[in-house]
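Here the complex is missing one protein chain, while the rest keep their positions.
All chains are identified by letter, namely A, B and C, in their written order; residue positions are counted from 1 within each chain.
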Amino acid sequence: MPVKVGIVGATGYTGGELVRFLMHHPEVELVHLMRLTSEEELPLEQVHPNLRQFGELKCMPMDEIKLAKDVDVAFLAVPHGVAMSIAAKLLDMDLRVIDLSADFRLKDVATFESWYRTRHNAPHLLEEAVYGLPEVYRDRIRDAKLVANPGCYPVSAILALLPLLRLKILHSEHIVIDSKSGVSGAGRSKTTIDYHYPEVFGDFKPYGIATHRHTPEIEQELSYIAGRNIRVTFTPHLLPVSRGILTTAYVLLEEDISASELHEAYKQAYKNEPFVRVLPIGVEPRLKGVIGSNFCDVNIFIDERTKCAIAVSAIDNLAKGAASNAIQNMNLMFGLDEKCGLMIPPISP
Amino acid sequence: MPVKVGIVGATGYTGGELVRFLMHHPEVELVHLMRLTSEEELPLEQVHPNLRQFGELKCMPMDEIKLAKDVDVAFLAVPHGVAMSIAAKLLDMDLRVIDLSADFRLKDVATFESWYRTRHNAPHLLEEAVYGLPEVYRDRIRDAKLVANPGCYPVSAILALLPLLRLKILHSEHIVIDSKSGVSGAGRSKTTIDYHYPEVFGDFKPYGIATHRHTPEIEQELSYIAGRNIRVTFTPHLLPVSRGILTTAYVLLEEDISASELHEAYKQAYKNEPFVRVLPIGVEPRLKGVIGSNFCDVNIFIDERTKCAIAVSAIDNLAKGAASNAIQNMNLMFGLDEKCGLMIPPISP
Amino acid sequence: MPVKVGIVGATGYTGGELVRFLMHHPEVELVHLMRLTSEEELPLEQVHPNLRQFGELKCMPMDEIKLAKDVDVAFLAVPHGVAMSIAAKLLDMDLRVIDLSADFRLKDVATFESWYRTRHNAPHLLEEAVYGLPEVYRDRIRDAKLVANPGCYPVSAILALLPLLRLKILHSEHIVIDSKSGVSGAGRSKTTIDYHYPEVFGDFKPYGIATHRHTPEIEQELSYIAGRNIRVTFTPHLLPVSRGILTTAYVLLEEDISASELHEAYKQAYKNEPFVRVLPIGVEPRLKGVIGSNFCDVNIFIDERTKCAIAVSAIDNLAKGAASNAIQNMNLMFGLDEKCGLMIPPISP
Partner (left out) sequence: MPVKVGIVGATGYTGGELVRFLMHHPEVELVHLMRLTSEEELPLEQVHPNLRQFGELKCMPMDEIKLAKDVDVAFLAVPHGVAMSIAAKLLDMDLRVIDLSADFRLKDVATFESWYRTRHNAPHLLEEAVYGLPEVYRDRIRDAKLVANPGCYPVSAILALLPLLRLKILHSEHIVIDSKSGVSGAGRSKTTIDYHYPEVFGDFKPYGIATHRHTPEIEQELSYIAGRNIRVTFTPHLLPVSRGILTTAYVLLEEDISASELHEAYKQAYKNEPFVRVLPIGVEPRLKGVIGSNFCDVNIFIDERTKCAIAVSAIDNLAKGAASNAIQNMNLMFGLDEKCGLMIPPISP
């Protein structure tokens, strides 16, 4: 019996990616596509030109009752602040929920409310929500009713640093994380001057310096992994491409460790991970290696002159940074092969 | 004594280009920058990041009285339908006007009203307005009070075809014009999904097939040059770059003519034109050769198997296709050296 | 029993695409990857970063004997002039061959030798070779031993025009075909200044005007479809993207026909084609709709003022324009479902 799936927010970029991956998932039946912003039915090909002629998918107005009746699991690809109420209702009606917004990622309500400047109206669910990064929480995800799918930048930062933090050789609690993201991260509906084609073409710039909302999420998870308090200075940049995040993270080390020992630690840490590829020593991750796929390419370098480790990761922000990672969570939640429907190779050149 | 200049619509892309060229024009004093859409004063660098620290230019709310009092000529870089009323008022107050909108380009009111779906409220000025393409109307521009600066596509199409049409060897009245334009042609304020960075990145498509408003303008001018009725099938395409138009035009020829004869006719036709560069025989015009400048690169090819001539031109849509061409007109209107302030080389790579 | 497949030229872009599609083809076993240019074994991930960790594929030096012994069909993704000899040898050893070069596309040896400026050393195979466009030659492909996979531009031109030519309402034998291709069409090994990143970024230009080698191929096939002699003026342009071809073709019509009648003819012509999508009336094909997939999006427009039909198509030059179309041929040749392994949706944004 296939898993019956509903997607809320199917008209956004993340929603489109969920459909792209799920429509050929051998164990899934795509039952409902919904959206919040309109009362009208919309042929999906009108917003996602790549999904033409694939089963004539239609996007319907949001209907929680119908969802609860017809599906096993709902993916919420809607803005933060909106997802929390929907999730609460769907959980009440016994649906399992994979929330791709930020609403259930932070364990501390006060931190959420201060960084997101909005009240949390379902704080009782924070404890129950599982942070949906299989590489860290695989076992807890299997039994979760509510999965908080990670932010795109956090996925890239955490997977870049995880094996290093486990080594417990950090010189201090401070880590510099310099990330660069394609513009699709801004979403489909935010068509402001900031993302107007002539403005971004040939341009590059940082944004949200020292204030980006993914900062506390990164700190929460890196601290958990390291077993100690971690503070990050996180700077996102807008890259003039559509897809992809490349993160370069800098960590001063306490102890001498060779490049090959570090590299070996990375290979060990990820040896059973189906979607994290530790590149050969010295090979830099690049966006081309992961676009369109659930893969995360990582590598670790060391500047021996300064005892600074440089961790680098590359993901597709819409895939491993959102949609396909959410499906990896779904596979775990429903006892499927974790790789099911996700072994689509990246596209290059 | 410098020419005193006002710009209406200085916050758009064309307005920004007018400022970029004029602020170092040795015979110009930039007196007023205005805009229609707001009552507030705006430091220009807030919209045009390249114009920072250049004299601390400020953009003021529109004030026709002030304009008329302080300047010799006004550039109107505002939407069609809006320019006509402003132009009429300014002309009444004895200003000379260079209108970069479409309002005074078409000689026939009915044609204007049918293609632009708006009433023309200053039809009495159409006769007086001079079509501002110096390569065709140089002498009339000198004495003009009202210059209708050409559309960007028409500049590229007309300059590509002018020498060929003068040869009077066309097989028929029908010409195919296939044009490709950078996204800045859509303007700065139209930040819709069509020009959202992730949508245009890596994409390419035609638009406005058989319905684009530059069609009657191209036909009017090509017919004038050819001395006979010309009909064009014009297809614009959206090119994933910020600037530049490349036009490829196809004309079936009546008579045998060699590639070198055709090329020679082009060189003769443009030998005194300071801004039209006929490339060496066989060399294709490319955007890189003209970006940032008032130059138009052209060349002519012939497919001897089919007796089809292929005319190609490249311009910067914001420069020779709008702002710098308007300044070339201004130079003519005020008896300045036509090249004054415009001999800025293109930028490449 | 799976079809056993060998790829010659697996290190090029087309070779990489063949691997990307075939490695998850449910009825295929990828037995040998080979290349001509070296004696060394090469891990495929060193040239194709997207194919990392997928079965640790290795590319071996060319070995015809081994191929003949181990596989059922060989894909030749090697330069024209080279493929013809290899194909002849492999056919002699009873392999079926799908040649992605130009060597067997033109039926007339003299035409081949004059456009490609090289002697054909296997002209006896030209008669036997089947032009591998399933939308035209599906039945003959099923039984073919040697399939000449079409050129990328011809696929886009033929599929844009096929239904129109069948209507037999052309005004003349002359058709204008204006095509725009991403740079991957130039291949992986031709790393000249023409394809150097800083040169192509922000640029656009035509090339090979009136001399491109795909011209006779397009004429041969359009003439076959139209049942009369067709002459094309074909102008390719270099588009600053990696993938995709968009073709805009112009045909003067003899008879009056409405836009909706034309559109209906297109829908009828392609109603059973799994990979050709006729878009809704008025919707322009765009690259984003097809990138990464075997789909070809087409639409037909009419300029009623000039009685000129404008046919537009979009394909991924490396997929429907090369690799995945070749696999569609393979599916036919081996009695598989034509869609097998190819229903991968395009990727967007």
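Rule of thumb we're sticking to: contacts are C-beta pairs under 8 Å (C-beta built on N, C-alpha and C of every residue); 3 or more make two chains touch, one makes a residue touch a chain.
Model, not experiment: these values are computed from the prediction.
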From the listed residues A:176, A:257 or A:343, report the one that touches the chain absent from this view. A:176
Where the complex has a chain not shown, which of A:43, A:187 or A:349 is the residue touching it? A:349
Residue of A:139, A:303 or A:337 touching the missing chain in the full complex: A:303
Given the full complex, what residues of subunit B touch the hidden partner chain? 13, 16, 20, 23-24, 48-54, 184, 188, 201-202, 242-243, 277, 279, 286, 288-293, 295, 297, 343-349
Would you write out the residues of subunit A that touch the absent chain, in ascending order? 174, 176, 178, 180, 198-199, 201-207, 209-210, 231-233, 235, 237, 239-244, 246, 248, 250, 252, 284-288, 291, 301-306, 308, 310, 312, 314, 349
Touching the hidden chain in the full complex, which residues of subunit C are there? Just list them. 13, 182-184, 186, 188, 191-193, 195-202, 240-243
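Methods note: only the chains that are shown with their structure count from here on.
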For subunit B and subunit C, what's the span in angstrom between their mean Cα positions? 39
Between subunit A and subunit C, what distance separates the C-alpha centroids? Give it in angstrom. 36
Among the residues of subunit A, which ones contact at least 2 other chains? 13, 184, 188, 201-202, 242-243
